[in-house]
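Dropping a structure here in structure tokens format, bear with me for questions.
A single protein chain has been omitted from the complex, and every remaining protein chain is retained in its original position.
The block that comes next holds subunit A.
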Amino acid sequence: MKIAVIKYNAGNVQSVLYALERLGADAVLTDDPEEIHAADKVIFPGQGEASSAMAYLKARQLDQVIKEIKQPFLGVCLGLQLLCEHSEENDTECLGIFPVKVKRFIPENSQEFKVPHVGWNELENLADNVLVKDLPDPKFLYYVHSYYAELSEATIATTHYIQDFTAILHRDNYWAIQAHPEKSSTVGEKLLSNFLTI
């Protein structure tokens, strides 16, 4: 089984490769459309800024490649946000796989709530979905983000920070996680290994 990890101008890609390596998966970092299409599964990781990431993807037609993927596809962190329709981060039109808007956290009380949302927080309201099957308890994941996806019909798990936001999305062959499963200890490992079974 071959996993393509999409290479673009976003950080934190190495950790995803190492996590896949720990699970014994055969992963390759690539921006070659053919190689991406030929893979059994595709992971779209990333940390960074939405508009520059979208510009980079478009310049290399990777936006089209992502929209055409038929295999199981997993967006992580910025990857989740880019799969949505629009991000408030520099007013960016995103890929539109999920009809969901990405907004900035606005704390009512800035002493209580820092932005970015950094640290370990819990998954809640889990749907019956293969990606979140048999996760160990308690379901803490590691988050680092200032923008969040609104709740939607595609939301299959939520997390609470300031308000409930989308922790995980699923539609057709696309899944996406806001947290960093590759940095989320045993819960994150189980999420990734669940994805590998899809």
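Everything that follows uses one rule, which is that a residue touches a chain if its C-beta (ideal position, glycine included) is under 8 Å from a C-beta of that chain, and two chains touch if they have at least 3 such contacts; residues count from 1.
Note that in this section contacts and distances are computed from a predicted model.
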item	value
Complex member absent from the view - protein name from UniProt, among "FecR domain-containing protein", "Sulfite reductase (NADPH) hemoprotein beta-component", "Dipeptide transport system ATP-binding protein" or "Imidazole glycerol phosphate synthase subunit HisF"	"Imidazole glycerol phosphate synthase subunit HisF"
Where the missing chain touches subunit A, by residue	11-12, 14-15, 18-19, 21-22, 47-49, 107, 110-111, 114-122, 138, 140, 142-145, 160-161, 180, 182-186, 188-189
